[in-house]
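Below is one structure, written out as structure tokens, with a few remarks after it.
Just one protein chain is left out here, and the rest sit where they should.
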Amino acid sequence: MKKNFAAKAGSEKELLWQSRFSEPMDERALKFSSSVHIDWRLYKEDIMGSIAHATMLAEEKIISKADAAKITKGLREIEKEIEAGKLDLDWRQEDIHTLIENRLKEKIGDVSGKLHTARSRNDQVATDTRLWMRRTADEIIAALNAMNQTLIDKAEASQKIIVPGYTHLQRAQPILLAHYYLAYLEMFSRDVERFEDALKRINRSPLGAAAFAGSSLPVNRRRTGSLLGFSDILHNSIDAVSDRDTVIEFVSACAVVMMHLSRFAEDVILWTSEEFKFLEISDAFATGSSIMPQKKNPDMAELVRGKTGRVYGDLIALLTMMKGLPMSYNRDMQEDKPPLFDAATTTLDCLHIFDLLVQHTRVREEHLARITANDLSLATELAEYLVRKGVPFRDAHRITGKIVSFSLQHQTALPQISLSDYQTFSPQFDQDVFDVLTPEASVNRKRSEGSTSPQSVAAQLRRHKTKKKSTPPRPLY
Amino acid sequence: MKKNFAAKAGSEKELLWQSRFSEPMDERALKFSSSVHIDWRLYKEDIMGSIAHATMLAEEKIISKADAAKITKGLREIEKEIEAGKLDLDWRQEDIHTLIENRLKEKIGDVSGKLHTARSRNDQVATDTRLWMRRTADEIIAALNAMNQTLIDKAEASQKIIVPGYTHLQRAQPILLAHYYLAYLEMFSRDVERFEDALKRINRSPLGAAAFAGSSLPVNRRRTGSLLGFSDILHNSIDAVSDRDTVIEFVSACAVVMMHLSRFAEDVILWTSEEFKFLEISDAFATGSSIMPQKKNPDMAELVRGKTGRVYGDLIALLTMMKGLPMSYNRDMQEDKPPLFDAATTTLDCLHIFDLLVQHTRVREEHLARITANDLSLATELAEYLVRKGVPFRDAHRITGKIVSFSLQHQTALPQISLSDYQTFSPQFDQDVFDVLTPEASVNRKRSEGSTSPQSVAAQLRRHKTKKKSTPPRPLY
Amino acid sequence: MKKNFAAKAGSEKELLWQSRFSEPMDERALKFSSSVHIDWRLYKEDIMGSIAHATMLAEEKIISKADAAKITKGLREIEKEIEAGKLDLDWRQEDIHTLIENRLKEKIGDVSGKLHTARSRNDQVATDTRLWMRRTADEIIAALNAMNQTLIDKAEASQKIIVPGYTHLQRAQPILLAHYYLAYLEMFSRDVERFEDALKRINRSPLGAAAFAGSSLPVNRRRTGSLLGFSDILHNSIDAVSDRDTVIEFVSACAVVMMHLSRFAEDVILWTSEEFKFLEISDAFATGSSIMPQKKNPDMAELVRGKTGRVYGDLIALLTMMKGLPMSYNRDMQEDKPPLFDAATTTLDCLHIFDLLVQHTRVREEHLARITANDLSLATELAEYLVRKGVPFRDAHRITGKIVSFSLQHQTALPQISLSDYQTFSPQFDQDVFDVLTPEASVNRKRSEGSTSPQSVAAQLRRHKTKKKSTPPRPLY
Partner (left out) sequence: MKKNFAAKAGSEKELLWQSRFSEPMDERALKFSSSVHIDWRLYKEDIMGSIAHATMLAEEKIISKADAAKITKGLREIEKEIEAGKLDLDWRQEDIHTLIENRLKEKIGDVSGKLHTARSRNDQVATDTRLWMRRTADEIIAALNAMNQTLIDKAEASQKIIVPGYTHLQRAQPILLAHYYLAYLEMFSRDVERFEDALKRINRSPLGAAAFAGSSLPVNRRRTGSLLGFSDILHNSIDAVSDRDTVIEFVSACAVVMMHLSRFAEDVILWTSEEFKFLEISDAFATGSSIMPQKKNPDMAELVRGKTGRVYGDLIALLTMMKGLPMSYNRDMQEDKPPLFDAATTTLDCLHIFDLLVQHTRVREEHLARITANDLSLATELAEYLVRKGVPFRDAHRITGKIVSFSLQHQTALPQISLSDYQTFSPQFDQDVFDVLTPEASVNRKRSEGSTSPQSVAAQLRRHKTKKKSTPPRPLY
């Protein structure tokens, strides 16, 4: 069908104002202020909210049951029409709410107007946005949990693989690869917590706040709230329609997820380089070059890292938009949706693709074994060996420093230096020094909770595997 | 005393590295990387963390009880020295941790070195920062609660004062001034919730994660955690030393507080203007002009609004700094402190001054009574009156629109238009129309929960007054 | 036609890589990395750049003239197809460059491949982006100049209208409305300068830098540069393909334009409020409320103010994206286009609508005359009057302050206070005090260059009207 029923609707709307206005809205102004190409994403929430509102109005006898039934039926049909791609997103419709409203009038006539009893665009939009954030937060939590499951799988499979651990991008001490994956598991788990906390505040109903001062009709806000699965209502009507702090909190949580992903992406980019060679991305998730036949590029990781800026930008857009706005609803607030939608979609897409990327990445174990076996990062073990033999730490550090210089100068790895050479640095050295000069020894000797030792890593894994995931029931409507 | 013991300490430190390094650090590099002028704010937390660490080391018999006692006593003295302004913040000291460490060595000699057993700068800094954030979050929560108490007081005192309510900065409907204050109470209450949620994640101990891989000594992380009042430990050592998501979350919560304050400030600036004249700031919280004798400027509100950008900037600084950092600690992370300290201090200062400003602001009731009595925002009442008389809403809106035009043209306020004139617009008008044409009638007729009606406002007030405030016990140490 | 020729093209492309890759790109990865839905905006520049490249290749005898002609003809046809909406933006096409390339191959066969001689996607994209920025900067400059013309017209028409001038949103001194418009004229004139300066750096050609190291073929970069109207080439091939500082500079200039518009918008919102009543927006550029019949909302101004955040966010997106990227092209850079396009479009749209809004706004002169005639901001005149009569400034200020208090207490405007009352404050007062107590006198007495005096305002106007606008010639191609 997809016909353009905007023209008529537009003039109807002008009729409604015309008593006060002497000329119709300029087309350029209407186009500038139209948001239907953005907020169509709310169509499901808008219909859901309207049905709950109509249901309550009938229950409270503000409208008749028959009218409520007609409204509900009409809205259900419109939902199907939209999902079948039959409605045209004509910008003359101003926004998705007007589009649905006008279509409903086409379908059921004047009774459609009763839907607007005791409801304003202001509380309607706020309700839709919160329902959308709730659904999308659930999706992001699910995507984070899926990523975490991948990390658990990866960690389980890499409890014996040792990689150089870095600080300052300089090799510091050997660590278990599993330990590394578990670090990201912790970060993404906090991200889940943050969305769950945000949901507590998001999941409160503004419906019934009307324009901003409340309604003179005895609407039952608790009832619409509960029909829509809200856990509470917002208790002040001015606040309900005009604050956007939960939108900021949502996007802020997205920004932290992206920050975490950007760090993970950086590691993947480094680790798949010729210089590191720790990982190899599956061909299905890398790209080549039409010029340089040898290239295999980690584009997915680069794009995720690049898109981080986008979500940061969305956060700034929201914070700036809200800065210094005076009391109650201002039209500026319509600009909350582009950054919200963009941040949520970008975060979801990045989580999904990065999860796949991690899954489709192979560890180059042989190479890792080779480099960790001979690395200078075993120097700490050497110093601790001397300490155990009674050398004061400061001296042990100094002696080991000299051995490091010797190793660099002679290009001889620490385990390859002969015992007699070791003994020129300190008489404390004995044959057993070579026992500590392996990355396995280094890792195994760790004792503190949460460390990179195999025991600690196994304990961390157990902890995550037994953690319960909350799955809040949401109304099917 | 305030002597500069930097030089000696500096050279000592160089000794510790010199085995590997052939020349001392360039002065300009040392100065560039020094942070003592910033992180001295952590001195209390640093000492607190060190005492807990020493206590645990002794309990676990990693060091002797006597040594632990010496260390603790020395640190307590240093705390007093610092608080007495006796320690010089020489940039050669690099950071507050080095400054305290070097001073401890001066006081108790080599035994001071034992404090560094199984601890690295990385987990030490992370611990200090979290303790500082916890203390400061507590302070911000207290400041928010104080502001909320002021708002409760103000709301209680203004349950009968009617102000124009605005959308789009156009007068929309009359509201109770109390209802307005309660809107901010809701916002700041959510801010409290956000800090409380952030505290759950902040209040986890990184201590014992050492450089990033854990320690080979059997440190008891649960014990130091509990000595320091942490509610849990961070379970992965890499994550513990190298993530900063809680810092971002903290500053993000500050940014939302500032956003709320900037809106409140905007209202104060508008409402104290000659044009609005709703409020008058006490002379003690306003400034004048040495040129223009009539001026009385709301500088405190303007500054609060202006400082909002600062905290937004701090948030961006942190997000940018963390973007794309590879595994584990990188020195970039030292740059978390300037934005954290600035955001926290700015938010606290702004909360305090704005609380005072609200307290020292008088409502100009007579003026408000005058303008609300005759305002066009009563037009909605007129339309609803007609609806009650059986006129369809659309017609009622059109008729009212015409009356509005009439009122504007004849510069006659709605309550001043004669009944006969009203009846030219619609025969439904009767003498009782004048009963609804008062702001009190408008406010009183509201029925929905959370609305601006006196009953609803009273209910909101009761709800806030009976809410319990959580006061988490913190270790006195 | 709009057929989907993606499948075939896709497999062709995979053929080109397959020697090194053992499996095709995952669909999800391709979709994630595809940008054709964004960068289709570059189609004109892409075709323009390709024609210039082919022309040069033929001139340098790297390809035959016949081949260049075929390529050019094919590209011209594709341009028409795109403009006729005949090409499908299938995401499988990856980007607009691939889409055009694949379509060209369909049309002219293998000879299309010669277009890629000595050119890489990297220099191609950089060229397209610069051409797009150049064209769009020209458009923004034109929009700024149009806005400035409106301001000149408005200023000319308001050289005798006096408005209260504000500092701290408190009335300070009377000013000519023309002077106010001229202030924005200055701001937008600097914005023009900034875009002109940015254009000097934007308008340099990267074409011929190839992947990043240059080409082994003797391409003539000066020639393609001049064909495309570039004023210079970029002199280093690594820099040419991998820097984005001009994109940041462009968006930064947009952000400042938006900042200026947000301030102007704030004034419009304030000045159209019931409280200020300085301006009235034409009905065609305002909106009403379907609930509150009296409402007339300045939505266009609010939306412009709200969209400011969006452009700030775009700037942060770009800065974050580029932070810490290593040498030469990284795929992250693909993310430069969404914020660039969004910032440019938003700025252009806002300039256009705001220009219209200013044009369609009426000054409420009578109201302004009334309030400025009796305003306390004449107090400065009073003080200066006393100074001229020999009273030291400090005393004059003190006396005037007391008169201000008197005026407030007795609710009597300064010009209405009787001479005898004035003389109770100072014997210096004489009948001529009433001559200075008019806003006209205040304005007329200004002497400094750039002040609000009628002479100064006229001089400012002359200056702007005689300023030459640069109109750089661009290649028609």
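A, B and C are the chain letters, set down in written order, and residue numbers restart from 1 in every chain.
Following the convention adopted for this analysis, a residue touches a chain if its C-beta (ideal position, glycine included) is under 8 Å from a C-beta of that chain, and two chains touch if they have at least 3 such contacts.
All values derive from a computational prediction rather than experimental measurement.
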{"item": "Option touching the unshown chain, where C:D88, C:E186, C:E280 or C:D421 are the choices", "value": "C:E186"}
{"item": "Chain not shown: contacting residue from B:P338, B:P415 or B:P454", "value": "B:P338"}
{"item": "Which of C:K107, C:R135, C:R201 or C:H367 contacts the chain that the document leaves out", "value": "C:R201"}
{"item": "Contact partner of the left-out chain, one of C:T55, C:S215 or C:S426", "value": "C:S215"}
{"item": "Given C:L378, C:V404, C:I417 or C:L437, the one touching the chain that is not displayed", "value": "C:V404"}
{"item": "For chain B, the residues touching the chain missing from this view", "value": "13, 16-17, 19-26, 28-29, 32-33, 116, 120-121, 210-211, 282-297, 299-300, 302-303, 305-310, 312-321, 323, 330-335, 338-339, 349, 352-353, 356-357, 360"}
{"item": "Missing-chain contacts mapped onto chain A", "value": "164, 167-173, 269-270, 272-276, 289-299, 302, 316, 319-320, 323-324, 375-377, 379-380, 382-383, 397, 400-401, 404"}
{"item": "Chain C residues touching the omitted chain (full complex)", "value": "15-20, 113, 118, 122, 165-169, 172-175, 179-180, 182-187, 190-191, 193-194, 197, 200-201, 208-219, 221-222, 233-240, 242-243, 245-246, 248-249, 252, 255-256, 259-260, 262-263, 265-267, 270, 305, 308-309, 312, 315-316, 319-320, 322-331, 384, 393-394, 397-402, 404-405, 445-453, 456, 460, 463"}
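The criterion applied here is as follows: only the chains that are shown with their structure count from here on.
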{"item": "Cα-centroid distance, chain B relative to chain C, in whole angstrom", "value": "34"}
{"item": "Sequence positions of chain A contacting 2 or more other chains", "value": "16-17, 19-20, 210-211, 305, 308-309, 312, 315-316, 319-320, 323, 330-331"}
